[in-house]
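Every protein chain of the complex appears in place save one, which is left out.
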C-alpha cells in the first residue's frame, strides 16, 4: 500500500508521562447500553458485577452510565489531551469488556497511527553533532595556504628507487674491490 | 416496463461490496477531485499508485543504500580509512553494526566513529607484513596484542 495514504507519526508520549511518576490520562468513561436488548447483556452484567471494583481502583476517572433504548452498546473514553476513543461492545461478554476497559485506561489518548521509526529521542547527540572542523587538525587554522606538503601525492618507494639503491651499493662494492 | 431499479440493485451490491469499496476508500481519502469519492474513478488511480509503490521498492532501496555508502566513505576518508577495509574489519571482529547505524554514528556520535576507525587502522596493521611498518594508535587494544 502506498505509504502516503496512511497517516503516520513519530513515536511520542504525553509530557514524558511515566518518567518519575505516572498520571492516568483517562479522565471520563461513558457506558452506553440498552436495558432490554440482548447484545447489551454483557455490558449490563459488567455494570452489575465489576464496575464498582473499577471505580474503587480508579478514583481519578469519572464514570457515566447512559441507558439508551434500542441502541448498540459502546464505551466512550475521553482523555486529558482532549482525545476521544469509542469501542462498540455489542455481543461482548463481561470479561471481554473488562479487557477493553483496561486497554482504554492504559492509553495515552494519542491517536493510533503508523509509526515511522521504532525509536525516537529529543537529544540525538551526546558527543555533539558532526561539523566540518570535528575531525580536522587544529594546526590548519594557522597555516597559510597553499602549501606543498598538503598538495603533493605522498611519494611511495617505486621499483626505480629500489634499482637505484642497488646500483649505488654495487658501485660502492666495486670501488672497494678495486682498491 | 420500468426495470432501471433492477440495474441499480445489481450495481449497488451487497454489504461485502460496500466493505470492499471502503477498503479502497482508505487509500483514496487524500486524493484530489472526483477520484476521492467516485469509486470507478478512484480505483484506476489506486491501482496505478499500488503498482508504482511495488515497482519503486527496489530503486528506492538502492537510492538510500547509495547515500549511506557515500556518507560512510566520506566519514572513513576523514580518518584515513578505506570504506571496504573498514566494513571488512568490523565484520571479522564481530562488531555487529550495520551501515545505517554506522553512518548515524558518524554524524551524531563522531568520537565513537573515530574509535572504530582507529580500531580498523590497528587491525589492518596486524595483518600481513604491514605490522612492522605502521604506527600504533593510542588507546586501542586488539586480541593480537594480548
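In order of appearance the chains are A and B, and numbering begins at 1 in each one.
Going forward, a residue touches a chain if its C-beta (ideal position, glycine included) is under 8 Å from a C-beta of that chain, and two chains touch if they have at least 3 such contacts.
Basically, contacts and distances are computed from a predicted model.
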item: Among "BolA protein", "GPI transamidase component PIG-T", "39S ribosomal protein L13, mitochondrial" or "Glucosidase 2 subunit beta", UniProt-listed name of the chain not shown; value: "39S ribosomal protein L13, mitochondrial"
item: Hidden-chain contact residue, picked from the options A:6, A:65 or A:129; value: A:129
item: Option from B:17, B:38, B:74 or B:127 whose C-beta touches the chain left out; value: B:74
item: Positions on chain A where the hidden chain makes contact; value: 122-123, 128-133, 136, 140-141, 145-147, 150-153, 155, 163-164, 167-168, 170-171
item: Sites on chain B contacted by the missing partner chain, in the whole complex; value: 67, 70-75, 77-78, 103, 106-107
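The criterion applied here is as follows: only the chains that are shown with their structure count from here on.
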item: Centroid spacing, where centroids are CA-atom means, of chain A and chain B in whole angstrom; value: 17
item: List of chain B residues in touch with chain A within their complex; value: 26-30, 49-50, 52-53, 78-79, 106-112, 114
item: Contacting residues of chain A [partner chain B, same complex]; value: 1-6, 124-130, 134-135
